[in-house]
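Left out: one protein chain. Kept in place: all the others.
Let's turn to chain A:
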Amino acid sequence: MLGTQIKDVILKPDAPSSLLLDKHADYIAAYGSKKDDYEYTLSEYLRMSGIYWGLTVMDLMGQLDRMNLQEIIDFIKACQHDCGGFSASIGHDPHLLYTLSAVQILCLYDSLHAIDVDKVVEYVKGLQQEDGSFAGDKWGEIDTRFSFCAVATLALLGKMEMINVDRAVEFVLSCMNFDGGFGCRPGSESHAGQIYCCTGFLSLTGQLHQLNADLLGWWLCERQLPSGGLNGRPEKLPDVCYSWWVLASLKIIGRIHWIDKSRLRQFILACQDEETGGFADRPGDMVDPFHTLFGVAGLSLLGEEQVKAVNPVLCMPEDVLQRIGLQPDLLS
């Protein structure tokens, strides 16, 4: 009986099997120094997040000091608009996504004083809608990713009470599906990225008990494929970034032991590029800072000793959050 073939990758026996931390640090340190790179220029629309990915992974590897603090702070300052929000880069429009990234970077550097914090709060508050949801910017796109961005930003600034938290929670819960997962908007299909945002949201708002952790945990642990890698939803290929979205979600809901850790670790390591450094979405593909962060962060959650402990809710080093005094709930 010919049925559905399982979509997966096959790990080559000569795939990298040890963590090449120094190569990754060199890759990130050099990234973006060649400002005439085509890909780099085309991804300008997400630069603030790109910087957050690079700095966070460097910090996790204990090499943050190789990055140019002052240049970055100046860049961030130049990206704060009058409305209080931050854009991805100079000349671009403000958006919640890049506002969160900016605040996260400033926390890494303990430099929140460099920007107008009250204005940021005003910007975030202004994006909350009647039904509790958050628009990404003034153009009105609604997505649970933005609910996460909003509360994460405010949590880092210690100003969560400035929004209507109850309404925000109501909206996120209205996005819960039959399988215990969450999508972008009410009625949207469950997706690991959205699930990460919603479980992170519920952690920050103290509402994790509203989840059906057993049901959601099952859906999440079913993301693990024979190769050991994790996909984002059923019948999709594995991708190293899901080592973060899925794993962090499982950690938040107290069920990280439901996946096979050693098989996942093997997959993540296989996604390294021995030549260039960095991680790709899957073995043999092109590397980028996004997948590099989530590969390393995933390994941290799996207990990798060479990497600093990472917070599963905010994807930032635990020691940074300790300094701020932020300890989001986790289920046991």
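Simple rule for what comes next: a contact is a pair of C-beta atoms (placed from the backbone, for glycine too) under 8 Å apart; a residue touches a chain by one contact, two chains touch by 3 or more; residues count from 1.
The rule we apply is simple: contacts and distances are computed from a predicted model.
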{"item": "Per UniProt record, name of the chain withheld from view [\"Isocitrate dehydrogenase [NAD] subunit, mitochondrial\", \"Geranylgeranyl transferase type-2 subunit alpha\", \"Serine/threonine-protein phosphatase 2A 55 kDa regulatory subunit B\" or \"1-aminocyclopropane-1-carboxylate synthase\"]", "value": "\"Geranylgeranyl transferase type-2 subunit alpha\""}
{"item": "Residue, one of A:Leu55, A:Met176, A:Ile252 or A:Val307, that touches the chain absent here", "value": "A:Met176"}
{"item": "Option from A:His24, A:Arg233 or A:Arg265 whose C-beta touches the chain left out", "value": "A:Arg233"}
{"item": "Absent-chain interface as seen on chain A, which is shown", "value": "1, 3-4, 6, 36, 38, 41-42, 44-46, 87, 91-93, 95, 137, 139-141, 143, 170, 173-174, 176-179, 183-191, 209, 212, 214-215, 217-219, 221-222, 224, 226, 228, 233-236, 239, 255, 257-260, 263, 273, 280-281, 284-286, 288, 290-291, 332"}
